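Just one protein chain is left out here, and the rest sit where they should.
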Amino acid sequence: MATILEESGFNPDADLKVVGTNPVKHDGLDKVLGRAKFGADAYLPGMLYGKILRSPHAHAIIKSIDTSKAEALPGVKAVITSADFPEIPQGTGWGDMSRNTIAREKALFDGHPVAAVAATSEQVAKRACKLVEVEYEVLPHVIDVEDAMAEGAPILHDYMRTKGDENALDVPTNVCEKMVSKLGDVAVGFEAADCVVEHEFDSKPMHQGYIEPQGCIADYSEDGLVEVWTCTQAPFVYRDRLSAVLKIDAAKINVQQSELGGGFGGKTGFYAEPLAIILSKKASAPVKMTLTRAEVFRGTGPVSGTKSRIKMGCTKDGKITAAEADLYFQTGPYTGSMYFNAPNAMFTRYELENVYIEAYEVVSNRPKVNSFRAPCVPQIVFGVEGIIDEMAKKVGMDPIDFRLKNAAKEGHTTIYGDTWGPVGFIETLEAAKETDHYKTPVKDGEGRGISCGFWFNRGGETSSTMTLAPDGTVTIATGTADVAGSRISIAMMAAEELGISVDKVRVRMADTNSLGFNRVTAGSRTTFSVGMVVVDNARKCITELCRRAANIWGVAEEEVVYEDGQVKPASSNVGDFEPMSVGEITSKTTMTNGAIVSSSSMNVTGAGPGFGVNIVDLKVDEGTGRVDVLRWTVVQDAGKAIHPVQVEGQLQGAAIQGMGWALNEEYIYTDEGKLDNPGFLDYRMPVASDAPMVDCKIVEIPNPKHPFGLRGVGEVPVVPTMAAVGNAITDAIGIRPTSLPMSPPKLLKLIEERDAG
Amino acid sequence: MDQVRYEAPNSLDAAVGLLSGSDGMAKIFAGGTDVMVQIHSDLIEPDLIVNVKNIPELTGITHSNGSFTVGAATPVVEMQEHKEFCKTWPGVIEGAELIGSVQVKGRSTIVGNLCNASPAADSVPPCIAAGATVRIVGPNGERQAAVEDIVLGPRKTSLEKGEIIVSTTFPARPPHSGDCYLRLTPRTEMDIAIVGAGVNLTLDDAGTCIAARVSLGAVAPRFLLVKECADALIGSKVDDEALAAMAKAASAAADPISDKRGTKEYRIKTAAVMARRAAEKALERAREN
Partner (left out) sequence: MAKAHVTTTINGDEYEFLCEPQQSLVDVLRNELRLSGTKEGCSTGDCGACSVMMDGRLVCSCLVLAVEAEGKEVETIEGMGTADDLHPLQKRFLEINGLQCGICTPGILVAAKALLEENDNPTESEIRYWLAGNLCRCTGYDKVIRSVQAAAEDMRKG
C-alpha cells in the first residue's frame, strides 16, 4: 500500500488558483446561524438522559455498590457499574482504558466514574445518582510526581514495575516508564563549554479548555448494532477502542462525528461513550450524555504536569556544546502520557553533538492526562528556551543570532533518527528578525522575550472517497475530524487539483461505516494527510474522466488530456471535439458505465517538520506581580498555507492558549486530593480583555513531498509560547521564573528576592 | 430538591410571609447569579425559591437630598446606566462592575453580592467605604444596618430567618470627597478578588483629609473597615507619608487564609499596594469634586 504519492507533483512555480486564497468556509454559515450540530445538539425519539456518579475520593477501594434505591426511583431505566462491563486484566492497555471509563477495584482520582444512570430526564438521573450507595475504603493518595516517586509513597498499582529501567527492582512503583536518549558524550561537551546554565523547572497540568463539554448519544439496537453520535477528534479510534473495551465487533459499531466544539487533543479519547452504550443496551433506548464543566475538569484529560532539570553549555562564541536533562511527567493513574515526545523534541531544531536525557512517566491520583497540541513538549521547551536565552545573554549575543548559530538545517539527523529534507528553521528565524516587532525597540518598563519551537508533524492512516455527482459537483468523504476548519482546506486542494471552483466541492465528515480507518486528528496531520489522499483521489477521478470522454468521443484514452476542469483532445489530429467539462461528462455517466467514484487509503508518510518563533512584549506590575501581555508576534513555517487566514487562526489561538498556560492556568488540589478549581471562574483561561492582538508572519519553505508543499501548522505554534513569556518576564524584572504558571504570587516573590539582593 | 417551590410575590409582606413560613431551605432570588450556580453545582438544594424582582420597593434607584437608594433587586446594569449615581459614587460602580461579565451584570445585584456572603465580593468594600446602610424588613418589622454589619463570615450573615434587605442607601456626598475601589486578580475580568480595597475620603478646602473610610475584601473572614487606615489619612494632606502609613495599616489589618486564589503572604503584601492605589485614585477624585 502506498504511504505517499509516488510523485507528489509539487511544483514551486505552479500557478495556483485556489490554494493560497481565503474563501469562506463551507461549514461557517450553519455556525453563525446557530444551526451547526455539536455533540449535545442531537435528539432521538425515546431518548433517555445519562448521568455519571463520580468518586469523591482521590484513592479508595470500592468495597461495594448498592444500586437498588436508584433503580427504584420512578423514571430510572438503567443503573450500571463496572460489573456491567467485560473484565479485562489490569495493567494492560485495554484494561486501563476500561478502568479509566469506570472504576473497578479502586477509584484512582477525585472524579473517577464509579456508576452511571439512565433516566427519563436529567433531573431524575441526577437524583438517582445520589441514591447509589458506594462503600469506599479510603486510601492515602499522592498527587505530585516527587511525592509519587518518594520512598513509602502510596502505590496506585501493585503490579506496576518500571519499564525501560534495567536497574528497576521487582517491587511495586509509581514510575511507569523510563526512557534514555543519548547523542555523543555530554561530559566532553560540558568540558568544552565556556558558559554553563542549569535550572530546575516545574509546570502544572493545564486543561485543553474546549468550550464544548463532551456530549454524545448512544443507541444500542435490539440486534446488537451500536450507533454513536459524538464530538470527537477520532471517530475511528473511538470505534476500535469501544470494540476492544466493550468486546463488541467493530463492524457492529458506527461512530458519527458531530461538529466538534474544540478539542486541542482533549477529544482524542472517549469518556462517556462506553457508559452511554452500556446504559442504552440495558435500558433498550437511546441514551444522551453530556458532561458538566466540573466533570470536564475533574474527569477528562489535562496535560502532564512536570518537573525537570535542564543543563546546557556553550562556547563564548555561542556554539552549544552539550545539553542534558532529567524529565518527570505526571500521567494520571494510568500510563499513556506521550512523554516520549519531550526528549525527542525538546532540543530538536539545534545542531547538537552531545545530549543526554532521562525521562520518566509517573502515575498519581489525578485524572488521566490527554493530548494537547504538541503533547508534553511546550512545558519542557519553557526550560530549554529559557536557558538558551540566558546563554545568549551571557555570551553577549542577540537571542535570534544565537539560535541561528545553532540552527539545524536540511540533512540534519535528529536524536530520534530521522534525517531531514528541506526545513525552514533558519528562514523562520531570519523572518522573525525582520518583523516590525523585533525591529522596534522595547518600550521603557516593558520586557521582551523570544523563543522558538519545533514539531515533527505527522501523517498516518488516512482514508477518503471522492464522488462525482451527475451535475459535476464533488463530494469528499473524510473520516479525519475537522477540528477548526480543515474541510475548506481539503475542498480547496481538491478544487485546485481538479481545476474547478471550490464552490463545486463539498467535504463531509463521514461515519465509520463509510470509510477505511482514519487516525485521529492530532499531531498536525489532517490537512497534510487528507490532502495527500484527496489529491490521489482527484487524480484517479481525472483518469476516469478522461477515459469516459474518450469513450464518448470514440478515441483512445491517450488521445485526450485534462486541463482546467475540462477534457480535451490531446491535439487537433485526434478530431474536432468541443472540450467537455466535468459536469458534461458526469451527466452522461449512465451511458459510460455508471458513477465516477474514487477511494484512497494510505498510511501517509513524508510530513515535513515545522518551526515557529514567538516575540512577546509585556509589562510586570512590580507591586503585585501581575503581567499584562502587550504585543505578540508569531512567525511560522507552514510549508504552504492552503488557506492563510485559517493558518493565522491556528497561530493566534495557540499563542493565547500558551499565554494562559504561562501565566495562570493550573490544576489546584486540596490536601484531600480533590480538584479545587473545577470551573472556568478559578481555572482562569484568558478572556478577551487579557489578550493582545497577535500578529502573524507565515514563512513558506515547501515540503516537496506534498503536492502543494504544505506542513502541518497546529502544534508548532504552542511550543514556544511559555518560554517567550518567561523570557519576556525575565527581561522585565531581571530574574528568571522557573515555575509554571508564572502567576502573580510567584512573580512578586521573585521581585522581592531580587530587591533583597 | 424533589419539590422545589417557586414563588414571585408582588409585595414585601407576601415575600416575608413566604420566607418566614418556610420549613426547609428558602432562597431569595434577586439577580440569581449566585443562587443558580449553587443549585446547579449541587451546593444547595432549596425547598423554596422566592423571586423578589416583582416587589416595587426592591426595584429602581431613587435620589433625594443628595442621597441615593438602590432597590435590592436592581441589577448592576441599571446602576451603570444611572449617570448621576455613577458620577457621585464611581468607586461603588467600580466594585459593582467587577461582579461579572456584561451578561452577569444584567442580572446581578449589589445586595445579592452582599448576601452571598463571600468575603471576596467586589461591590461590598466600596459600599462599606461609602458608609452605605441597608433597610431590612422581616417578620418582626423593619430595621436599618450598616453594610459592614451584614456579613459575619463566609456564607454567614446577620439576617434573621424571614428577613429581606429591601434597599441600600448611600449618604449625601460632601464636597471635596471621592471614592475608589480596586481589586487584584490575575486576569482582567471574570475573576475573584485576591484582595479588594475600597477607599472613600473627604478633604477640607485646604486639602486636608477630614474623613476617610477604608474597607478591605478577601483578606479576612469578614469585610474589614480598617480604622487604622482611616486614622493614617485623617488630618493629613494624603501625602506620601500618610499613604505609606495607611498602606502599612492595611497589611497589618489583613488576616487572610491561603487558598486556591492566593496565599496568605501574598494577600497581606498586596493589601497595602491595593489600598494605597485606591486611596491615590480616591484623592484624585476628591480634589476634582
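Per-chain numbering from 1; labels A and B assigned in written order.
Keep this in mind: a residue touches a chain if its C-beta (ideal position, glycine included) is under 8 Å from a C-beta of that chain, and two chains touch if they have at least 3 such contacts.
Values in this document were obtained by computation on a predicted structure and should not be read as measured data.
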* **Visible contact partners (per top-of-document touch definition) of the missing chain** => A, B
* Asked: Out of A:50, A:113 or A:213, which is the one that touches the chain we can't see?
  -> A:213
* Asked: Of A:169, A:688 or A:756, which sits in contact with the chain we cannot see?
  -> A:688
* **Among A:35, A:63 or A:439, residue touching the chain not depicted** => A:35
* May I ask which residue of A:645, A:668 or A:735 touches the chain that does not appear here? => A:645
* Structure fact -> Note that chain B touches the absent chain at residues 1-6, 8, 29, 32-33, 36-37, 39-41, 46, 49, 51, 75, 77, 100-104, 106-107, 188-190
* In the whole complex, what residues of chain A lie against the chain that is missing from view? -> 22, 24-25, 27-29, 31-38, 40-41, 43, 122-123, 208-213, 259-264, 290, 292-293, 483-485, 645-646, 648-649, 652-657, 679-681, 685-689, 691, 693-694
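What we mean here is this: only the chains that are shown with their structure count from here on.
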* Structure fact -> Chain centres from averaged Cα atoms put chain A and chain B apart, in whole Å, by 44
* chain B partner contacts - residues on chain A that touch it in the complex -> 126-127, 294, 623-626, 663-664, 668, 676-677, 679-682, 684, 686-687, 689-690, 743-745, 748-749
* Structure fact -> As the complex stands, chain B meets chain A at residues 1-2, 41-42, 184, 186-192, 194, 259-263, 265-266, 269-270, 273-274, 277
